[in-house]
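Missing here: one protein chain of the complex. Every other protein chain is in place.
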Amino acid sequence: MRGFRTDLAMESISGGSGQVEGVRVRTHQVGSVRHTRIRIDRDRAAEMLGRRKGEYITVECGDLPHCDQRTRELITRLVAMGVRGMLPETGEVLVVGLGNRNVTADALGTRVVERMLVTRHLHQAMAQELKGRLRGVSAIAPGVLGLTGIETAELCRGLVQHVKPSAVIAIDALAAYESERICTTVQITNTGIQPGSGVGNHRLGLTEETLGVKVIAVGVPMVVYASTIAHDAMSRLVDSYGAFEPGQEEAADRLLKQVAEGFLGEMVVTPREIDEMVISVASLLSDGLNRALQPQLDTDTLHSYLHI
Amino acid sequence: MRGFRTDLAMESISGGSGQVEGVRVRTHQVGSVRHTRIRIDRDRAAEMLGRRKGEYITVECGDLPHCDQRTRELITRLVAMGVRGMLPETGEVLVVGLGNRNVTADALGTRVVERMLVTRHLHQAMAQELKGRLRGVSAIAPGVLGLTGIETAELCRGLVQHVKPSAVIAIDALAAYESERICTTVQITNTGIQPGSGVGNHRLGLTEETLGVKVIAVGVPMVVYASTIAHDAMSRLVDSYGAFEPGQEEAADRLLKQVAEGFLGEMVVTPREIDEMVISVASLLSDGLNRALQPQLDTDTLHSYLHI
Amino acid sequence: MRGFRTDLAMESISGGSGQVEGVRVRTHQVGSVRHTRIRIDRDRAAEMLGRRKGEYITVECGDLPHCDQRTRELITRLVAMGVRGMLPETGEVLVVGLGNRNVTADALGTRVVERMLVTRHLHQAMAQELKGRLRGVSAIAPGVLGLTGIETAELCRGLVQHVKPSAVIAIDALAAYESERICTTVQITNTGIQPGSGVGNHRLGLTEETLGVKVIAVGVPMVVYASTIAHDAMSRLVDSYGAFEPGQEEAADRLLKQVAEGFLGEMVVTPREIDEMVISVASLLSDGLNRALQPQLDTDTLHSYLHI
Partner (left out) sequence: MRGFRTDLAMESISGGSGQVEGVRVRTHQVGSVRHTRIRIDRDRAAEMLGRRKGEYITVECGDLPHCDQRTRELITRLVAMGVRGMLPETGEVLVVGLGNRNVTADALGTRVVERMLVTRHLHQAMAQELKGRLRGVSAIAPGVLGLTGIETAELCRGLVQHVKPSAVIAIDALAAYESERICTTVQITNTGIQPGSGVGNHRLGLTEETLGVKVIAVGVPMVVYASTIAHDAMSRLVDSYGAFEPGQEEAADRLLKQVAEGFLGEMVVTPREIDEMVISVASLLSDGLNRALQPQLDTDTLHSYLHI
């Protein structure tokens, strides 16, 4: 009864019954924050779960947009550490914000890019000493295919050839299976952006194979597809019935298929206050990324550079 | 199995089996646009349907935000006629935009108010001749209780005492039962705003009793509650089963109650492109309202006054 | 050669030669921040300076939007102290944001109101103990006359009668004489809003006489009128000439009058980055006001209530 759409590795593995061979999971709880590291090592496991081989870190907390200052600080640090652990030690980094700035639930990437400390253009004017301390960072939110006519993946390939970063960090709004995940889970992965993921649903993949450099993807679920909600409600009902009459089972299957094929179309489920949540999560992620990229700057210096 | 939340009279009556005494319904189809007039005349009918006595006009079309120019013109005219028919012949009108401008799905009222032709303050400076042609209009989008600390209903009562309009037009984003209703149905009613309606869910009522003048409410569904979707999916499943075992029926009831009490909390279902849809629907409604209020001005003159 | 438009008492007094009787000025310098307290005690002084009798506090710093964390903290505290000193000890407070949210340079009042901790509606639900600690605050940004058809002063009078606060705090974007003042000076005064002040230029007065309760006005210059710049440039030139030929003096007078009567019309001078500056200054002012209104809450608690 599973198989519904999610962009979270954590939900892919928790759907299955028991442990999959070739997948390692380690979880730590720090206060109200849970940190999970998932490694998918084998091709067979990757295929079974429908996810690429590699590392997936998730940082979870009951309510990212409204957590207290201390929890926020902890999450920021965990995000920074997670990203830093996947970045090459040296070389420039290009941050790419995916999604559509005019669609609230899909605007996370754009909002994060707006808050990045961009330094690449300053490098030439910098004293040698400062250069050693500041990593070169560029950032772009190119806009979705429907608004530009250019595939984000193609555009990024061109940029990478020109800017020559040692890694790309791609930020995206995700879709989850469980509505409780919305704005409560950060996923960081070194496997890049999976084709077809994201709120916009039609991304091409952004991976080391397509871009030629490491691609670290950072995302937070912003929606659940409405068809998932409907499907889930039916599943619960079916599960609770216990034994079936033959005719009933068929009826259930037929309806589940109807839902899967989308009588709810492209409807998405979001909290009513998604607008302010996106801003709050974007601020948290950009804090984490700026720290991961500029570990030599303290928070105050970062904020004064960014005027925020 | 019904009883779920909707702000549309049309959905309240279509839920029941057959015709309710004391409710008159007339429907016209013009091209792709359907125009329905519902009159609830009797207290008993009002009680059964959970709606106030009075008139409800709905204008429906497959897709308001994307319809062609001609259909748009037709809808605009039907909205203008519907509102005009409920307005007193003379006297000033106060337009109130309900909802929260910072929450996309709840911003319809605010967006409409931004596009109203406001004339009240010009009246003193006007030639007598023009005064006869321009109706005095004022407009305000006061913001929701959580942001102002002041109930919209209280605030409006104070304003009405001061501005002394002959009627209030209240604009609001609605919740529907069926997701197909989102951005496809305009409801115009002379019964005012029902307490508890709207996307924000916590409105006090705005009615002739509370404000002392006629209140015409104009709204368009922008969301379906996620619990409605889940409930609806379960209902379809149960309906399709035919006969039940005793234990099964209980299980279904229990789950439906769980959903009703909100395991989906305050989640709402919207189309992904809700942001641009709101702007398009607001433009259509304000066109209709401006025509209803200034029937002596042609469209071009209206647009040039409004600089749009 | 003076007389040009400014909303700052500090500029009114610095224009004259030497000290005016009936005006007391005290200045403190704390690091890079200058704090000035001006008291206009006599009617004659008020008339000469074109400002109402009362107290004017200004907090100045080279660059509010970009100052370091420590300076920002100091300014916030000085704003909080200045406002608190003028507020009645008890009673609710109504915060009114003046100006037009759709005009960047005039949007300061609106932006501050968005960030106020609003508590009035929570009072009924609060434990007695918390009530003693939280002051009742309501807030509204009603929009300018051209968009509502209702004078802000009239609207506020109605609100004050209903909400019954012990004081109103009015926030406004100001016009200055010197372009260096833009986003560098906060003015706090117990004289209310002077008629004709603000970026919008057409405010009615908001004062204790018109509203019946104390009115504290808080503002920051966001523009200089372009005619002021032109006039100032000419004045500098004329000043630098020394002696005049009779014909020259006439020519200068004629041109200055032309400028005064506005060949630059309603043009305003702003920094190019005014958009981000407004946000930064609004955040600073709202921090100061929230502290002045809720002295029992620490910064962290305030921020967590406000989700910022």
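All chains are identified by letter, namely A, B and C, in their written order; residue positions are counted from 1 within each chain.
Assume contacts are C-beta pairs under 8 Å (C-beta built on N, C-alpha and C of every residue); 3 or more make two chains touch, one makes a residue touch a chain.
Computed from a prediction, not measured in an experiment: that's the story for all the values here.
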item: Which residue of A:Leu64, A:Ala139, A:Val186 or A:Ala251 touches the chain not shown here; value: A:Ala139
item: From A:Val163, A:Val213 or A:Leu302, residue that would touch the chain that is not displayed; value: A:Val163
item: Which residue of C:Met48, C:Val103, C:Leu204 or C:Leu306 touches the chain not shown here; value: C:Val103
item: Touch with the omitted chain, as defined above, among A:Asp41, A:Glu73, A:Glu151 or A:Glu180; value: A:Glu151
item: Full-complex contact with the absent chain, from C:Arg26, C:Arg42, C:Arg236 or C:Lys257; value: C:Arg236
item: Interface residues of subunit B (partner: the chain not displayed); value: 65-66, 68-69, 276, 280, 300, 303-304, 307-308
item: Touch residues of subunit A, complete complex, unshown partner; value: 102, 114, 118-121, 136-143, 145-151, 154-155, 157-159, 161-163
item: Residues belonging to subunit C that touch the chain removed from view; value: 102-106, 179, 182, 199-200, 223-224, 226, 229-234, 236-238, 240-243, 245, 247-248, 251-252, 254-255, 259, 264-276
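Definition applied: only the chains that are shown with their structure count from here on.
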item: Subunit A and subunit B, separation of their C-alpha mean positions in angstrom; value: 37
item: For subunit B paired with subunit C, centre-to-centre distance based on mean C-alpha positions, whole Å; value: 39
item: CA centroid of subunit A to CA centroid of subunit C, Å; value: 43
item: Per-residue overlap in subunit B, given as positions that touch at least 2 other chains; value: 102
